[in-house]
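Here the complex is missing a single protein chain, while all its other protein chains stay put.
Per-chain numbering from 1; labels A and B assigned in written order.
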Amino acid sequence: MLPLSLLKTAQGHPMLVELKNGETYNGHLVNCDTWMNIHLREVICTSKDGDRFWRMPECYIRGNTIKYLRVPDEVIDKVQEETNKSRSDRKPPGVGRGRGRGREDGPGGRPAKGIGRGSDDGGGRGMGGGRGRGGPGSKSGGSRGGGRGRG
Amino acid sequence: MSGRKETVLDLAKFVDKGVQVKLTGGRQVTGTLKGYDQLLNLVLDEAVEFLRDSDDPLKTTDQTRSLGLIVCRGTAVMLVSPTDGTDEIANPFLQPDGA
């Protein structure tokens, strides 16, 4: 299961978000995207030391400032159903492997080992990881790079 | 990479309204949103920065300085919220939730 699918499923649910600067935001998730940018409604903001509080009707938080999100336990059961459905839809076995090797050419670090291992993992991942992970993964990779550059 | 248009928040509804912006590094400004783009670059008019505690730069104080018309670089924008309806409140969490 992808973290971002869980987050997507958590739309409409209350959640707690802690930012890298230590501030926490409690609110209902309105929307999120593949960069983990989130839009919360009916928010309570707590300062890092936990002694000041603000309420705000809504706020937009950039994904790369997030440390973690705490979501209600029941959300994970809801996401299961969705991924099961999409898993059976997209089960082309070769996909995972092909993609894997393609990426390997880029860094060029560990080709021989990677391919051998790849076929093993490919099966396990064929369960839906392959395609699902590709999209958001490359995007968040991009946003992560941006974050570093600035820091 | 599919388009950038799929922004989570439509800033259009904040145009000509007061917004509060937190920037990476800890600066915090409010101002009237005059414009924005998909990279979250923002144009704020009559912007006011909340100055920070010199001992603890993560804490903002009630001291302010006026910045006038500014552009906030999108990559540095951490958080955007409307000033309307944003208020400091007393601890809303009772004992159980040890925030």
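Basically, contacts are C-beta pairs under 8 Å (C-beta built on N, C-alpha and C of every residue); 3 or more make two chains touch, one makes a residue touch a chain.
Keep this in mind: contacts and distances are computed from a predicted model.
*Asks:* As a check of understanding, state which of "Trafficking protein particle complex subunit", "Translation initiation factor eIF2B subunit beta", "U6 snRNA-associated Sm-like protein LSm8" or "DNA replication complex GINS protein PSF2" is the UniProt name of the chain not shown.
*Replies:* "U6 snRNA-associated Sm-like protein LSm8"
*Asks:* Among the chains present, which touch the one that was left out?
*Replies:* A
*Asks:* Could I get the residues of subunit A that touch the absent chain, sorted low to high?
*Replies:* Touching the chain left out of view, subunit A contributes residues 1-7, 20, 22, 36, 63-64, 66-73, 75-76, 96, 99-101, 103-104, 107, 109-110, 114-115, 117-118, 121, 124-125, 129, 133, 136-138, 140-141, 144, 147, 151.
Note that only the chains that are shown with their structure count from here on.
*Asks:* Averaging only over C-alpha atoms, locate the centres of subunit A and subunit B and give their separation in whole Å.
*Replies:* 24
*Asks:* Sort out for me which residues of subunit B touch subunit A in the complex.
*Replies:* Touch residues, subunit B against subunit A: 1, 6-9, 20, 24, 26, 40, 58-59, 75-82, 84-93, 99.
*Asks:* Within their complex, state which residues of subunit A touch subunit B.
*Replies:* 19, 21-22, 24, 30-33, 37-39, 43-44, 46-48, 50, 52-62, 65, 138-139, 142, 146, 150-151
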